[in-house]
Structure formats: structure tokens, C-alpha cells
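Removed from the display is one protein chain of the complex; every other protein chain stays in position.
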Amino acid sequence: MSGFSLDAVAAILFIPAGAAAILAAMPNYRMTAVVNVIASLLTLLAALSLFVTDRPAPGQYLLVDDLNIVFIVLNTFVGFTTSVFSASYIAHELETGRLTAPNLRFYHAMYQIMMFGMNLAFVSNNIGLMWVAVELATLTTVLMVGIYRTHEALEAAWKYFILGSVGIALALFGTILVYMAAQPVVGEGTNAMVWSVLIEKAAHFDPALLSVAFIFLLLGYGTKVGLAPLHAWLPDAHAEGPTPISAVLSGLLLNVALYAVLRFKLLLAASPQAIGPGPLMVTMGLTSLIFAAFMLYRRRDIKRLFAYSSIEHMGIIVFAFGMGGPLANFAGLLHMVMHSLTKSAIFFAVGHIAQVKGTQKISEIRGLTESHPGLGWALVIGVVAIAGLPPLGIFMSEFLVVSSTFARHPWLAIPLVFGLLIAFGALLLRLTGVAFGEPRGGTAPVEASYVPMYSHLALVFAAGIYLPAPLVAWFQHVAGILG
Amino acid sequence: MNGLTFDIAHLLAGSLVLISFMMLYQDRLFALINVFALHAVVLALSVAWQAYIQDAHHLYITAAIALVFKAIVIPVGLHRIIQRLGIHRDIETAVGIGLTMLAGIGLVTLSMVLMLRVTPEADPLAREDLAFALSIILLGLLVMVTRRNAVSQVVGFMSLENGLVLAATGAKGMPLVVEISVAFSILIAFIVIGVFLFRIRERFDSVDIGALDDYRGERR
Amino acid sequence: MIAQLAVQGAQMLSVLLLAPLLIGFVRKVKARLVRRQGPSLIQPYRDLVRLMRKEVVLADNASWLFRVTPYLIFAATWVAAALVPTFATGLEFSWTADLIVIVALLGSARFFQALAGMDVGTSFGGLGASREVMIASLAEPAMLLIVFSLALLAGATQLSTVAAFMGSPQVGLRVSLGMSLIAMVMVAIAENARIPVDNPATHLELTMVHEAMILEYSGRHLAMIELATFLKLLLYMSLISCVFLPWGLDSGGTGPKSLAIGAAAYLCKLTVLAILLAVFETAVAKMRVFRVPDFLGAALMLALLGTLLLFVSRSL
Partner (left out) sequence: MNSTVPLLLCGPAAFLATAIMAAAASRLAAATRLVYGATLVISAVLLATAAGHLAGNPGEASATLPLGLPWTGARFRLDGLSAFFLVVVNLGGTITSLYGLGYGRHESQPHRVLPFYPAFLAGMNLVVLANDAFSFLLSWEFMSLASWALVMAHHRDEANRRAGYIYLVMASFGTMALLLAFGLLAGPAGTYAFDAMRTAHPGPFAAGAVLVLMLLGAGSKAGLVPLHAWLPLAHPAAPSHVSALMSGIMTKVALYGFVRVVFDLLGEPAWWSGVAVLLIGGVTAVLGILHALMEKDLKRLLAYSTIENIGVIFASLGLALAFKANGMPSAAALAFTAALFHVLNHSFFKSLLFFGAGAVLTATGERDMEKLGGLIHRLPVTSFVFLIGCVSISALPPFNGFASEWLVFQAILRSPELPQWGLKVMVPAVGGMLALSAALAAACFVKAFGITFLGRARSVAVERAHEVDRWSLAAMAVLAAFCLLAGILPGFVIDSLSTVTLPLVGERMPVQMAQPWLSIVPIAESRSSYNGLLVFVFITISASLAAFFIHRFASHALRRGIAWGCGFTDAVPAAQYTAVSFAQPIRRVFGGFAFRSRETVKMPAPGALEPARLKVEMHDVAWEVFYQPITGAIGFATERLNQLQFLTIRRYLTLVFLYLIILLLVLALWP
């Protein structure tokens, strides 16, 4: 009955959990960093093994299907690379004394708990369990955002926490409503919360209840996705937390929430009389895109800048999924993966840059390609990628989204293109300032960990010109599932 | 089911909504907290009643949690904090009381309209409960939105959680995991909020978020 | 074939020899109009020969371009003049270039003249050059528009064909043709630096355009340029005559008799035009340099109007 046979899924869950326990107990912070990396690596391997091992039958609590494997593998991979990056980043933080050894114990333990929460959210087959997992992940990140204990950090964490917990409440109410809708059909008890059961019977649910439920879920999880106007926590949380956390927030946590939204979108799509989720998502997506695009112009803090660009891209992704159809869904999935990789790579670079320059103020960073070519060009490539220029992966997804949208609903494509151009202008403007010109700020050489960022960028580049056939088949299959 | 049980449940839920309105009306911290305690008590009663009529015994636990934590521990704790921070002064409500009340009435009607669209086949108790729960949640949000003071916002948040509990208990046979998680989230919420209040106390002299506003990230 | 070549050669030589005479004639008439005796008709030839004999005084920093230019100008103008039917159409080489090419050849002559004007680096040269190109920038499009309206009418830019068409009865009287004629006359005046656009006789630097450009030239170089200028006037006169007064033109290969007629007719046309020019020049005064654009703009408008009116008055 319970899906807890000792298999890959269990490994994905238990490795982080166990690691968290160990890390919480370990005094030596150098060791903790190493353990952190190792644990993340093991999780990644376990996740990869999901492809080969036969999947457990969907239980009441756990489920592995084509949809979430994509998310899990992406999640664990970025989790791993981020842990590598964070090892070098944290070392520097210790030297500068911004963090202390106890902080680090806490930090690493939290890191693993967060990974646990996110993996759990992905594999859970029970909407209640999924909710719990998402909230667990959120709360851990809240604590980590506040870790520097500066005014700004505390304010950011506080904001994040208040808005987050409102989101929690709304999402929970939505979940309850879904249960209420399912209960008459499926019958009382846990079954009425089991995803795989719900999706089968969704057609017979009460449409009115489902509609209300979806609105609450969209707002609740949408808060985590960072869709405007629910985004307020996101920029500050990115800007004030430690950079690895910013990377994880943008690269992973947003995806977790997005995944939840997608699941419920499927549920709603299965019930014809309920309101169509598409228009809602398209509206929210466009709003976020255009809003974030304009907000990019006045940013002075480099991390906040890229946080807003995350909002922008989440907008695009939600828009794509809202459009639906094989092309748009394919594009949405691709865009999500590419964005996770690129954005985390950018944050890796930005983290080191902020460390060498000793500031996050854009106006105080100049001529990076000359003073720190490694970091500077990484940033250039990253921004070029995130701006959707070829030959990098995001170009392909934007190509598909825009062209397919214009062919179907021209009046939707115009604001989309408009937002993309506005955002492009802003990003390029900042990039020109930061990467070129007379070098300014600290020019000390940095012992950066180039491997994570450049491996991400290499992947993005490869995806831009060549997608291996099995991956494409997989994505197309998943796109088919998403309808 | 006989009408009486239904009426009692209905009565309790309705009184919860009423108490939410009282919260809206309060503009003093202590009074607000007391009203909230009352809110929690009534919630506990209604949960218990639900446990009785559904004879789902695990719901008694929820009722107990509600009674102990929300009706006693938290109010007391909040009293402490308020004294420690020395903010007995009035809550400067952002919006006028009258307007708030009007908005509240509007919210209640909205939630009624929404829930009454639900097909009557779903058992009426659940339906009414949901209607009330939704209005309580919205009112809780309204409290959070219309208060400037962090403590009162926390109170509003918790009344919102009460609405959730009401909804959850109204749902027949909803697995325990959810109530636990509700209680859990409230617990975590409270702890973390407490931690934050403490920290913020360290840094600033008041919990008034207005004080925080001076530290907005981009303003320099 | 040989006969054709002979005619062609005769044409080339004749324009070369006639050009100074034409100038002399115009001067003579002008002098007479103001009751002066005036120089003799062959004075221009004497001037040329005298210039040939004189030594060349070259500015210190004059470059090779400065010394090559006179020959280029002369050659371009001469070739252009040789391509315009004077007394006979359908000459051997008439198909090597059409009206557009002729205009362009004159353009290249002007191009190099302006460059030469700037070569020495005195302010006069630059002044002349800049004014010259300003005038040209209006005169050339006007000329091309005239070519358009003729070509649209005759369905060809080939001068022989145009002349034949204009000679044929099917032309009739047309508004647009009149406009083209007026425009072409105005362009011709501007191109040849005649009053009122420019005064060939002046040497007051601030008012001159053409003379300012060649201010630095002397001796044989100046002779070449002068000859080219004479040729240009002849060219425009024969152009006007062969397009708008296409009577008596020999249509090629029809024996010496018709050739003789053509030649006679040609001489008459030249005389008439020369007298008209002289009268006009004595009648009007030179205008300020910055009035010239208005003058040429009028020509441009007329030409454009003529082109557009073609479609309206096609039925006429």
C-alpha cells in the first residue's frame, strides 16, 4: 500500500533527510560543506537511477510519473551544482566573517531539509502531502534568507514569511476545497486526496467547488511562483539571502510551486464545466512578464535585477502553459529547464562578483570582462542566454512560444513580444554597464568555482542547437500529458 | 440528519463569523487579543461538535489543540510580548472602522454567493460550513490588511487559520494528516513569528512594520 | 560601315571645331545688343591658341589629380558631345550610350572639376566646388526627369529613337513637352554657367561659381577646360535642337544630299538658339547664389509636372 519500498524514490527522500540530521550534528564546517556536496551528489544519482529502475506503482503517498521525473532530475542536478558552488562561496563568507561556524551548521542542515522538502513535493501523490512539502521547503528558505541578520535580510525574511504564510493558508483552503469536491465522488478518506485517483474521476467533481479551489490554489502556489502582483517577497528574498539560496530559489523553488499549479491545472482541465485555467494563467503570465520587464530598468542591486528577471521568465512559462497545446507546452517545459540552469549559473557568477567587488550595487561594478574575464564573460553569456538570444536554449523556447502564439492568437503575441523587448532592453543596458567599460571596484583575483556555472551554460548552449531525440520524445510526451 | 445538529453547527459557525466582525471592530490591541481568544474558544466548540456529529474522534484532538493553543497560550504570549514591547497604545487602523465593516459585509455576501453556486447534492452542512469558513478567511485577511501593527496582523492571520480549521473539520472524513499539518503550520507560524518579533525587537524599538519600511532594500 | 565611321568622325570633329565659333558668335551678338563692337568671331580660337602657348603656373601643393583633370573633363565632354545627334541620327556609335549616359558623362566631368577646385586648398576653390555641386544636385535630377518624360513618351532613352519619334507626326502638341522644353532650357542655362545663374565673364570671386573652381588653372590646362566649356554649350544646344526641333535631321545612311540638308538645318538651329541666348542674357540680370536653388527648383518641379502630366494628357 505505501510506496515506501527501499528504492530510488526512498533514496531521493532519505538521503537529504539523513544528511540534514548528520549536518545538524557535525561541528566542523569544512566537513559539513563536503558532506553537503556528497549528499547532493548521491541524491542526484538516485534521481538519475529513476530512469533505469522500474517505477513503483503509484501509492497513496508517493508517485513517480513522466511529468515529475523531469522536475526531480532538474531539481537534484541544480541542487548538486549549487552545493558545489556554495562550498566555495561559504568559504569566502567565513573569511570575511559575514557568517560564523554555527551559522553554517544551521545553513547546511537547512539546505538538505529544503532539498528534502522539494523532492517530497515532487514525488508526493497526495495533494495534502504535497502541500506540506511545499510549505516545508518555503519555511526553510525563509530561515536561510534571514541568515545574515542584517536589517535588510530580516526585513526580506519577514516579508517573505508573512506573504508566504498567507499563501500557505490560501493553498491549504484550496486543497480542502478539492477534497470537498472529490469526497462525494471518491468517498471519504485518504483516497479523496490521492492525485492519481483524483485525475481519473475529475470529470464528475462539482465544477463550482473546483473553480473556487483552483483560484485559491493559483493564488496560494502562485505566491511561491512569484507571479505579479503576488511577487513582493521574491526580489528582496533573492537580494538579501546568501547567493546560493538565491540560485536555489530562482532555479528550483519556483519550479516546485509551478509544478503544483500544473498538477491542479490538469485536474481542472479534466472537468469541463469548471472555469478554464488557461485564460487565468495567460493573464497572470503576461502581467508578470510586462510588469517585471518594466521593473528591470530602475534596479540598482544586481541580485534584485536578476530576481525580477526570474519573475519575468516565470511569467513566460506560465503564459506558455496557459496557452496549452503541444508546441506551447513543449516550449514551457524547455523554457523552465533552461531558465533554471541559466538563472542559477548567473547567480553563481553574480555571487562571486559581489564577493570580489564587495558590493551588489550595479553602479559600482564596471568592466568585468576586463578585470575578471572568467566571471565577466560568464555573466555576459548568461545574460545573453536569459535575454533569449541564440545560440542558447531559451531562444528555442521563446521562438516556439512566440511563433505558435502569433499563429493562434495574434493579439496575445503582441504584448508578449512587447514585454520581451522591454526586458531585453533593460537587461542589455545593465549588462553593458557591468561587463564593459573602464573597470571599477575591487580587482583582486578570485578563487571562484567556475565548474558549476560553465557546466550550466554549456548545457544551455548545447540545448540551444541540439536536443537529443530521447529528451525531445520525453518532453513531447510530457507536453501531451499537460494537454 | 436531524435539524437540531445542523442548527447547532450552523449557529456555531455563524457566531464565528460574528466574532470575526467583532475583531474588525476592535481598535485596541488587548481587546483584539481577547476577542481572538473568544474566536478560538468558539472554534474549539464547533470542532468538537463536528467531532461529535461525525463521530470522528480524532477531531477532538484538533478541538483540544485549538482550545489550548489558540484560546490560551497564544493570547497570553501576545499579552507578554505587547507588555515587553510596551505598545499598549491604540492600533492605528489604516482604514476607518465603518468602511472596514462595510467591506466585511461585502466579503461575506461574496463568499455566500460563491458557495451557494455549489450543487446542493453536496451535503448542506459542508456547504454552509464552507460558506462561513470562506467568509472567516476573507475577514481574517481583511484584518491583516487594515491593521498597521504587526501583532494585530498576526492575530488576523490566526483568525484566518481558524477559518481553515473550520473548513477542514467541516469536510467529512478528511484525513488526520491535514489537521495535524494545520496545527503544525500554525505552531511553526507562531514560533517563527515569535522569533522574528524577538529579533526585530532587538533591532528596532517597535514591531510596527512602519519602522521596517525605512530599511527598504532599494532606497539608498 | 566605313561611310558610317566617316560620318561619325566628321561629327566628332565638327563639334570640336564649331564650339568656339558658337561662343564667339554669342559674344558678338551680346556685344552688338549693347551697342559695342565686340571681339571678332574667331576670338575664342585665338584665346585657346594663346593659352596653349603660355606656360603653366601650378600651385605648390597641386597634386597629380589637378593636372589630369583638364584632360578628363575635356574627354568626357567631347565624348558626350559626340554622342548627341547634330545633323544626323543613327550614327555608328550612338548606341553605345543613351541620354542618361550623356547626362552622367557631364556629371563625371563636373565631379572632377569640383575635385580639382578643392585640390589647391584655397577658399575660392572650395567655394566654387560647393556651389557647383549644390547647383548640380538640383540640375541633374531635373535633367533626368526631363529624360524620363521624353523616354516615357518615345518609349526609349536612345537619342536617335527619341529624335525620330519627335520628328514623327504622332507627337502632336503636348503640355508636358512644353514644360520639358522650358525645364531643359533652365537646366542648360545653369549647367553652362550662364546668366542669370552664373556670369562667365565675371572675375569677382565672391559671385562666381564656375570661374572660382578653375581659378588656379592656367596655360594649356585652362585651354582644355575652356574648350570643354565651349563644347558643353554646343552640346546642350544641339540636344535641344535635336529633341525639340528635330527637322531636317538626316536619319542615317541616306546619301550626302540629306546630310547636307541636315548640316544646313543644324547650323540654322544653332544660330537661332545662340541669338535667343544672347538676347536672354542681356535682358536679365545675374541672381544671388541662393536664389539659384529656387530657379532650379522651379525647373525640377516643371520637369516632374511634365512627367506626371504625360499620363493625363496622353489622349491629346
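First chain written, first letter: the chains are A, B and C, and each begins at residue 1.
Going forward, a contact is a pair of C-beta atoms (placed from the backbone, for glycine too) under 8 Å apart; a residue touches a chain by one contact, two chains touch by 3 or more.
None of the values given here were measured: they were computed from a predicted structure.
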item	value
Chains shown that the absent chain touches, full complex	A, B, C
Contact residue for the chain not shown (choose from C:25, C:111, C:236 or C:266)	C:111
Contact with the hidden chain (one of A:21, A:101, A:407 or A:458)	A:407
From C:38, C:126, C:167 or C:200, residue that would touch the chain that is not displayed	C:126
Candidates B:26, B:100, B:153 or B:169 - the one touching the absent chain	B:153
Sites on chain A contacted by the missing partner chain, in the whole complex	158-159, 162-163, 166, 170, 211-212, 215-216, 218-219, 223, 229-230, 232-233, 235, 275, 280, 291, 294-295, 297-298, 327, 367, 369, 384, 387, 389-391, 395-396, 399-400, 402-408, 413, 417, 420-422, 424-425, 428-429, 432, 436-438, 464-467, 469, 472
Touching residues (missing chain, whole complex) on chain B	94, 107, 110-111, 113-114, 117, 138, 141-142, 144-145, 147-148, 153, 209-210, 212-213, 216, 218-219
Touching residues (missing chain, whole complex) on chain C	52-61, 63-65, 71-72, 74-76, 78-79, 82, 93, 95-98, 100-101, 104-105, 107-108, 110-111, 114-115, 118-127, 129-131, 133-134, 136-141, 144-145, 148-149, 151-152, 155-158, 161, 205, 215-216, 219-220, 223-224, 289-290, 293, 300, 303-304, 307-308, 310-311
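Quick note on the criterion: only the chains that are shown with their structure count from here on.
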item	value
Pairwise touch network: line, ring, star, complete, or other	other
Cα-centroid distance, chain B relative to chain C, in whole angstrom	100
Distance from chain B to chain A - Cα centre to Cα centre, in angstrom	31
Residues on chain B engaged by chain A in the complex (per definition of touch)	114-115, 117-119, 121-122, 126, 130, 133-134, 137, 141, 144, 153, 157, 160-161, 163-164, 167-168, 171-175, 177-178, 181-182, 184-185, 188-189, 192-193, 196, 199-200, 203, 212, 215-218
Chain A residues within the chain B interface of the complex	126, 128-129, 131-132, 135, 139, 142-143, 146, 149, 151-152, 154-158, 161-162, 165-166, 168-169, 172-173, 175-177, 179-180, 183-184, 188-190, 192-193, 206, 208-209, 212, 235-236, 239-240, 298-301, 304
